[in-house]
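To start, I am sharing the structure in question, which I have written as structure tokens.
One protein chain is absent from this view; the other protein chains keep their places.
Our next item is subunit A:
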Amino acid sequence: MKNRRMLFQAGLASLALTAAGYLSIAQAQDPLKVGFVYVSPIGDAGWTYQHDLGRKEMEQALGDKVTTSFVESVSEGADAERVIREMAASGHDLIFATSFGYMNYVDRVAKQFPNVKFMHATGYKSGPNFHNYNARFYEGRYLTGVVAGEMTKSDVLGYIAAFPIPEVLQGINAFTLGAQSVNPDIEVRVIWVNSWYDPGKEREAALALIAQGADVITHHTDSTAAVQAAQEKGVYAVGYHSDMSKYGKDAHLTAATHHWGDYYTLAAQKALNENGMAESIWGGIKDGFIDLAPINPVVPQATQDKVAQLKQQIKEGSFHPFTGPVVAQDGKEVLPAGQTMSDQALGQMNYYVKGVSSKMPN
């Protein structure tokens, strides 16, 4: 009786051991499953397109050590939580959620899946298995502002913006400061379309700005509609996210571009090697997160040189786009002369600088 039971137990144990062995072997051979959640269609230019380029670069760099999957056009609502949870539940080890509005959903799902690593782009929350990454878009914005300020004849620049969050305000203000640095008379007009991706509305906004005299248009939205509208109307445009020059051959002056590939590779590598997580990061030109698209030859060489020099200075850290005095729209000084703005102050930006002539939405 006793023997039999022992035999049974031994058998069970060996079975369990074998199973565990198989599992651990399987685990060692299993590639890292990496998921991406995108807010808009990938298309061939724009925010999501750049993230997808990053995903492909990571695949290229790590080969069969990773497999990736993605879901595009996930709206920043309850849908997002469903998609993120589904990814976590289906065995993904590392999930990149690439839009600001996903933050609270990622936060919630991350708590329910402590073994899955979550990376959220452009947010500010984090947790033990939930880090965030962001780019200093404003560095690129400042440089494109310099180009726009040199090229405008009407001294009116148009800006199509998505949502009044710090990241977008940093962009508007950096663009304005950059333009002012070469053209103190410029005025920047802003239209909020309350959407990251609504080509129809982005286009109508661009046309409204052009009708109000803006001769350089830029946008903080995902589609190429603004650049197309500028091309049609014979004014200039500054693209965003990607080089959008093929949508406006004559109009496209340059673009502030994003590059996520190195970071995605690094984050996946960390997860692979040490089962660790990449730190939260706010990377700029220095880190290769931000760059400029080739500058249109219509821009004078002197301006191009100046932009190249400024870019180098930002890279070296000898110049910060938000260097005082920074004066808000209402005339209040928000940063005294000579100081550079802290990351915390940048992260809480909720005002227009002087030179923006539109009123802030309430």
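Here is the rule we use: contacts are C-beta pairs under 8 Å (C-beta built on N, C-alpha and C of every residue); 3 or more make two chains touch, one makes a residue touch a chain; residues count from 1.
Basically, contacts and distances are computed from a predicted model.
Protein name for the hidden chain, per its UniProt entry and selected from "Electron transfer flavoprotein small subunit", "SoxAX cytochrome complex subunit A", "ABC transporter permease" or "Oxidoreductase": "ABC transporter permease".
Touching the chain that is not shown, out of A:P199, A:G288, A:G324 or A:G347: A:P199 (per the contact rule at the top). Only one residue in the set A:Q212, A:Q313 or A:S342 touches the chain that does not appear here, and it is A:Q212.
For subunit A, the residues touching the absent chain in the complete assembly are 41-46, 49, 73, 158, 187, 189-192, 194, 197-201, 203-205, 207-209, 211-212, 223-225, 228, 232, 247, 357-359, 361-362.
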